[in-house]
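Note that one protein chain of the assembly has been removed; the remaining protein chains are unaltered in position.
Naming follows writing order (A, B and C), and every chain is counted from residue 1.
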Amino acid sequence: MLMTADQYLDSIRTRGIAVWFRGEKLPNPVDHPVTFPPANCLAETYRMALAPDTRDLLTGRSPLTGEATNVANLLWTSREDLLKRMEWERLVGRRTARGALRSPGLDALNALAIVTRRVDRARGTEYRARFDAFLRAVHEHDWALSGAMTDPRGDRSRGPSQQIDPDLYLRVVARRRDGVVLRGAKAHQTSACHSHWHLVLPLGCREGEEDWAIAAAVPSNAPGLFHLYSRQPGDDRRTERADLDVGLPDFGGCESLLVFDDVFVPNERIFLNGETPWTRDLVHYFGSFHRHCYGGCKVGIADVLIGAAAAVAEMHGVLDRPIVQDKLTEMVHLTETMYACGVAASALGRMEEDVFIPDLALAQVTKLNVTRFPFEIARLAADLAGGTMTTLPAEGDLRHPELGKLVRKFMATRAGVDPEDRMRILRLLEFLTHGMGSTYFLHESLHGAGAPEAMRITLRKEIDLAPLVANAKALARCADA
Amino acid sequence: MLMTADQYLDSIRTRGIAVWFRGEKLPNPVDHPVTFPPANCLAETYRMALAPDTRDLLTGRSPLTGEATNVANLLWTSREDLLKRMEWERLVGRRTARGALRSPGLDALNALAIVTRRVDRARGTEYRARFDAFLRAVHEHDWALSGAMTDPRGDRSRGPSQQIDPDLYLRVVARRRDGVVLRGAKAHQTSACHSHWHLVLPLGCREGEEDWAIAAAVPSNAPGLFHLYSRQPGDDRRTERADLDVGLPDFGGCESLLVFDDVFVPNERIFLNGETPWTRDLVHYFGSFHRHCYGGCKVGIADVLIGAAAAVAEMHGVLDRPIVQDKLTEMVHLTETMYACGVAASALGRMEEDVFIPDLALAQVTKLNVTRFPFEIARLAADLAGGTMTTLPAEGDLRHPELGKLVRKFMATRAGVDPEDRMRILRLLEFLTHGMGSTYFLHESLHGAGAPEAMRITLRKEIDLAPLVANAKALARCADA
Amino acid sequence: MLMTADQYLDSIRTRGIAVWFRGEKLPNPVDHPVTFPPANCLAETYRMALAPDTRDLLTGRSPLTGEATNVANLLWTSREDLLKRMEWERLVGRRTARGALRSPGLDALNALAIVTRRVDRARGTEYRARFDAFLRAVHEHDWALSGAMTDPRGDRSRGPSQQIDPDLYLRVVARRRDGVVLRGAKAHQTSACHSHWHLVLPLGCREGEEDWAIAAAVPSNAPGLFHLYSRQPGDDRRTERADLDVGLPDFGGCESLLVFDDVFVPNERIFLNGETPWTRDLVHYFGSFHRHCYGGCKVGIADVLIGAAAAVAEMHGVLDRPIVQDKLTEMVHLTETMYACGVAASALGRMEEDVFIPDLALAQVTKLNVTRFPFEIARLAADLAGGTMTTLPAEGDLRHPELGKLVRKFMATRAGVDPEDRMRILRLLEFLTHGMGSTYFLHESLHGAGAPEAMRITLRKEIDLAPLVANAKALARCADA
Partner (left out) sequence: MLMTADQYLDSIRTRGIAVWFRGEKLPNPVDHPVTFPPANCLAETYRMALAPDTRDLLTGRSPLTGEATNVANLLWTSREDLLKRMEWERLVGRRTARGALRSPGLDALNALAIVTRRVDRARGTEYRARFDAFLRAVHEHDWALSGAMTDPRGDRSRGPSQQIDPDLYLRVVARRRDGVVLRGAKAHQTSACHSHWHLVLPLGCREGEEDWAIAAAVPSNAPGLFHLYSRQPGDDRRTERADLDVGLPDFGGCESLLVFDDVFVPNERIFLNGETPWTRDLVHYFGSFHRHCYGGCKVGIADVLIGAAAAVAEMHGVLDRPIVQDKLTEMVHLTETMYACGVAASALGRMEEDVFIPDLALAQVTKLNVTRFPFEIARLAADLAGGTMTTLPAEGDLRHPELGKLVRKFMATRAGVDPEDRMRILRLLEFLTHGMGSTYFLHESLHGAGAPEAMRITLRKEIDLAPLVANAKALARCADA
């Protein structure tokens, strides 16, 4: 049964999720002015799943329940599923200027479906059956899931078992007949505080690191679980209720450090437990799937920047100048190149077990471009915005009875353009190029789903150079060809 | 009936095609050492259409004859056709380090199929029936076709009718009951001198420029038709028969200026004749289709550069260095990005009339990337090749009884590496980065299917910014949103 | 007489400068937590002018008073002056992570020195004598000056006299025997609210726009003058007194909209008054001088990013990795390239009137590189910082008695690294890459001293292509060479 957006927000509001922000515990993760826009962004995926014009794109039929289910919770079974994903990710990104916050959960589901089956086959475990049971419940309740992989990691040159504190990677600290107890943390948790469940996944573990090789589903209200909510530049403009200054009043993104202070997980929610060889598979699939999705969701945000930059150019009376058109074209070109990579990875996908996965080399390529192009798109948007974007007076000045007239006077451009509208668009551009939104449009684009180096190493492994070397030698008529 | 490669070469050899090179008329366009490698490259598409391992990829069934037909002559009817195109274009590019020289003909066929139908509908003409009859003959004879659009153009700031010489755009100089007489030239004719027929297409014409609005099929041995074969840097190494110095001894590309010295074309081979409004459609479709194909064929050549660069690094003992791997990875990344664009344009294609065409915005995006990335790929390949690529002794030195020993002595690297093999790979890299092959890997990548500006203008038109502007304004809560 | 930093701050505190921030009037422009760091940054230039280790670099002898004077107020008379400028601009930038806020005033002084002399010669005016008298007072009082050129400009496709409101460019609204009355505003006023005087300069005016062609010195406490202080992303972290969250607690930059609500200027402070042909000279010189200085001051900020990125890499245990070193090297390379441009423009300068000016082509080149490289430097810094930079818990969490332990636990890296230090460096990186500091490191780098297009147009004019064309034709042995 699909929830409405309001039902979703209520369900999170009342779930008892523990969130701390700036040293204070929030009553709930929804109603604070800083946390509402991200919650509302996630709610948008519920809204769109029911709205007539987007329903088809945002839902599919669950093979487990036979009912309409949000695409964010479905295993992929065909090329069309992945092509569709690029489309809905982009649309959600465009509608919210933030994107589909349920993607990590979706990627975790699909990665687990593959890997649990393989572990079962090799080790005689029954992880996939447990996973299927959990997935059926997800579909029945229309839950929002987060995917939790990245540990704090401490010294990056050392593995889980070599840190000064073993908890720097999440681990099993006690094993009971009915389950395990987890201690540690997961970092960079996108919208986890607005999710019903977390899909916990391990980073790569070696033999001897069995305690860190744990995958499980954990309810977001489990005892011992809490969030340290991350700050973003400009976040307290939301607290001020200065909506104009905020730039994007209705939506936003959030991250948190999710702490596991001895959290119990029952056996039926455990999907990997000490089988270290498969941790690397999970990293590989989850990372690659998530890299793929950037070819949709970040593209939608880029669409917003293109629209905002064009809006400003029009307000300034320069939209038709060749050089302005040329910069807009470049923004479009870079944006469509990112999208093309995501689409191509979908089109050239293949079945692994019962999941249709994107082409893994192109998934890396997609994300690598996303680690670069948004910075140039933002630079071009800022170029078109002009210096006023960075020196705008505050909404407080605009609302002031005396000053307000002067603000309007000096923010005026062409006849017919409302100076406040111009300020609004410029604040939206500020938000995305160097405010709260740049946190995710630029910097999460860089580091989400792994640092650029992770993609490069994976890409290099995915492409076998030997046949290319042999082919080149044959063309040059080398003796050893 | 599919021809063998030898049958193809014979058919061109004996067709009576007039080709001039450096002021001399060639006996035929096949057997000169400079012209053979390009002929052989085209022959490779015949070879691969019959070879067991590539037959399926290089052929399809003709709906006109019901028989296996080379993909280079087939109208596209599905997404799969276009995805397959990317694959065979890349493979031919990789196998030959040159690419599928029949692409302009293929693009011309598909563009004509759409436009003839539209003109017929609007004007009551019967161009499509004529076209279908011609196409059936093409399939029956397995002919190689060239696509001939670009006129010499003279002053680029003026149109066909405003030039100092009206022949600077190909035009009808006489109209007879049974056909027309053409005068002028078509420039940059890729492999036209190795084709059986030319598909002549017009550039954009305005009202009053009816004489230039001509599309037709012209046999390559038509009286009055001849080629001025273009020089490329290093071409006379082929004349010297210095195969090692050549770098790519077996394959190559060629261009010519195709002169129409009053060539008669009978009515049944005319597919547009004065209907100026449709000339822009032909330019748009032909140009965009051809831009799309660069996402396959140039990618195959990039594969050769990657293989050759890796081969050199291995010979030099540095393949495992992180920085070398990083550069190879960057070459792969750029190459796959180009390919992804071509694949995505295929995947997001649509039917126009009875032809499945690529997404036209992404076709521009594909080619725009191809105007940039090969230069960086070549730069990275040259970086990995080292300075020796540019200061190699000649094959003559290597073959000299005394000097040869010294050449081998000083070209040696690691034990087990044949110094001559190293020289061969370096010459291949020279060929592709700044020799004959750079003509097409770099410079045709820049200008083929139109200059970069043409793509930018088309891309800008294909993307409607209005909804993006409205969306941005809504997100910023503008009053006029 | 050089002021101490404290004397300077007192002098601004008590000067009666009117500043509004978020709709409220500040008691003074110094003591608010948001305004203090920028004031302190300007104070640093006073501090360094007296400190033994920087005194020689930051001062020179005034030919007007014969005494030591801050370099920020001196006319340039030699190549050494300009080379020295690059050095002190960089040092101040490095020391403050913000830069020398007095540069616009310095550039305005030097531009006025040249242009007043020229107008006097052509029109028999006495502007230069007035200017010299003012400059002597500046040296005597060690005043901080701002340079105020950019008007709000409204519709960018129209000039001063064609706007919907004539005040969109600052103008003379009344002429009295003893002076003029100014109305309008100057935008993007860097540190103007911490200056003693403003040097008002016009943008380019045509014949008939004499009322807008005004240059003058205006005291910052003139009746009718007030500032709308601009917001920057993250500015209210300063209000929270969350120094750690701020990232750069001691320094910062500020911009304001400086409103002239009918401000009287006496004749002896007027340096141009209606001589429209020279407005373009002022724009050209002031703009170019200011572009030149970016080759020093932004370089100093880049030095801070390099240092911070290296510090993080060390804390994370990855400083020695080849790929980390490679990225640091790229940051250094880009930084030094910017600096090199500034140095070269100094080295190839020339005398104009009695001022030694930088090479004007290279001044544009300097700034053009500064419109690009900081974005890539910031991207690389963010790459090295890792995702934690964007998901840090708040200082409030760290200071919380219970949570604090967990924050420290999970922010730990290598033994010996204080987790709080790590958070501090990451917040500094956030500040400069997408917080308050990115306002000036990225976006002012783009638009300060004019948009990129302004540099491109000027550069194109500075370089005469005719001799290059002639030279190329001669080398190719063209008939018309």
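What we mean here is this: contacts are C-beta pairs under 8 Å (C-beta built on N, C-alpha and C of every residue); 3 or more make two chains touch, one makes a residue touch a chain.
Since the model is a prediction, treat every value here as computed from it, not as a measurement.
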Displayed chains that the missing one touches are A, B, C
The listed residue (B:L64, B:A137, B:V181 or B:L403) that touches the chain absent from the view is B:L403
Contacting the left-out chain: of C:L50, C:V173 or C:A340, that is C:A340
Full-complex touch with the removed chain, picking from C:D178, C:E207, C:E402 or C:D480, is C:D480
The missing chain sits against chain C at residues 83, 94-97, 243, 247-251, 303-308, 310-311, 314, 325-326, 328-329, 332-333, 336-337, 339-348, 361-362, 364-366, 368-369, 418, 420-421, 424-425, 427-428, 456, 459-460, 463, 465, 467-473, 475-480
On chain B, the omitted chain is touched by residues 20-24, 150, 152, 154-158, 164-165, 167-168, 185, 187-189, 228-234, 236-237, 240, 242, 245, 255-257, 259, 261, 316-318, 323, 371-372, 375-376, 378-379, 382-383, 386-397, 399-400, 403, 406-407, 409-415, 430-431, 433-436, 438-440, 442-444, 446-448, 451-453
Chain A positions in touch with the non-displayed chain are 322-323, 326
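As a working rule, only the chains that are shown with their structure count from here on.
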Expressed in whole Å, how far the mean CA point of chain A lies from that of chain C is 37
Whole-Å distance, C-alpha centre of chain A to that of chain B, is 40
Dist(centroid_CA(chain B), centroid_CA(chain C)) in Å evaluates to 51
By the touch definition above, chain C meets two or more other chains at residues 323
